[in-house]
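The other protein chains are all here in position, but one chain of the complex has been omitted.
Presenting chain A:
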Amino acid sequence: MADVTIDWDRCIHSGMCTTIAGNVFGMGPDARLVVLHPTVTGADLDSVHDAAACCPVDAIAIAVDVVAADG
């Protein structure tokens, strides 16, 4: 399990995260990029890691929940 956040000061809205991890990143009601599901598990975690590697400005932070991971 991990918590996903976007650094909005860095984000340039490339939209790569929505392409790669559409379950987690998407467009909000005001038609802006949002983290749809900040707490991520399973296969979504793999796609979030790929999205972070494809982010041109390194704006995606993934904080792995160590307690949950160990438990």
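Methods note: a contact is a pair of C-beta atoms (placed from the backbone, for glycine too) under 8 Å apart; a residue touches a chain by one contact, two chains touch by 3 or more; residues count from 1.
Here is the rule we go by: contacts and distances are computed from a predicted model.
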From "HEAT repeat protein", "Ferredoxin--NAD(+) reductase", "Branched-chain amino acid ABC transporter permease" or "Cytochrome bo(3) ubiquinol oxidase subunit 3", the hidden chain's UniProt protein name: "Ferredoxin--NAD(+) reductase"
Footprint left on chain A by the chain that the document does not show: 12-16, 18-19, 27, 31-33, 46, 49-50, 53-54, 56
